[in-house]
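The complex appears here without one of its protein chains, the remainder shown in place.
Entry: chain A
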Amino acid sequence: MTQPVNQAEIHQAILEQQKADDRKRLMANGVLLLLLLVAPFLMYPVFLMKILCFALFAVAFNLLFGFTGLLSFGHAAFLAAGGYTTGYLLSNMPGLTTEVGILAGTLVATLLGLAFALISIRRQGIYFAMVTLALAQLVFFFFVQSEFTGGEDGMHGIPRGELFGLISLDNNLNMYYFVLTVFIACYFLVQRVVGSPFGQVLKAIKQNEPRAVSLGYKVDRYKVLAFVISAALAGLAGSMKSVVFQLASLNDAHWHMSGEVILMTLVGGMGTLLGPVVGATFVVNVEYQLSQGPLRDWVDPILGGVFVLTVLAFRSGIVGEIQKFMKKNMG
């Protein structure tokens, strides 16, 4: 005898499961938020801000790579475009308040992202990666040769200025809470995007693009929009970074940076919300710890090794593996 199946009961069970999941996530997020709020009293705020900026960068990248399945090898271009624009405006227009400078940087990165997207989505898979890499190199040459970027020297002494013309950001604590606010807002934005019907289509494209096409979705439009959102957030991260460090340099535009954000996302767990944040924290910390010790010259090869190990042994990343483990052992 099989049990009579009651549709309503199953539905109810699923809803309750979702509610429980939501509650769990809310609690985890709450604990995390509390930690982030008290963190600047325990650690050096500038270091924390560095982590937050890179975490935002990785979250932005992950929207494209982890959720849409598009591997961009050119995200450094947006980070740098945001950073340089904000740096230039804040240095040369004394009346400008900081948030306007940051918004302007984000806007430039957004437009650049639109241009990248329209060109690169014409090819798929690994070609997409190569095209974005080549485009980013084009942008890199532009920054090298432009006067306003300061070429090889970069931009120094960018004033942090005042938020809304009221709050001085020269104070590290003020700066930290500003960066934190922006980061949290963006994190929830991405969470919202991923959970929305739009996000579902992105995931469908990742899993099976021809099927998404056959279902009638205009796949290219979704890809472009995902790319533009990702570029905008990457630009925002770059803008904030240049304000935090009062510095914008060619390092941000180099292909090396594009590789680093891939590593952060991969190590943390691509396609998970928290993964890129964990990954960025991990990579920034490893780089910092190594640079302090006897292995300071070995940062690059070690990161390369981490890359290889992650791809070979744990492609789901830290968060992905934890999720798997929890699912297996806690039902």
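By definition in this document, a residue touches a chain if its C-beta (ideal position, glycine included) is under 8 Å from a C-beta of that chain, and two chains touch if they have at least 3 such contacts; residues count from 1.
Throughout what follows, contacts and distances are computed from a predicted model.
Missing chain, UniProt protein name: "Amino acid/amide ABC transporter membrane protein 1 (HAAT family)", from among "Extracellular solute-binding protein", "Asp23/Gls24 family envelope stress response protein", "Phosphate transport system permease protein PstA" or "Amino acid/amide ABC transporter membrane protein 1 (HAAT family)".
Note that of A:Leu64, A:Val131, A:Ala280 or A:Ile318, the residue touching the chain absent from this view is A:Val131. The missing chain lies against chain A, touching residues 71, 119-120, 122-127, 129-131, 133-135, 137-138, 141-142, 145, 255, 259, 262, 266, 297-308, 311-312, 315.
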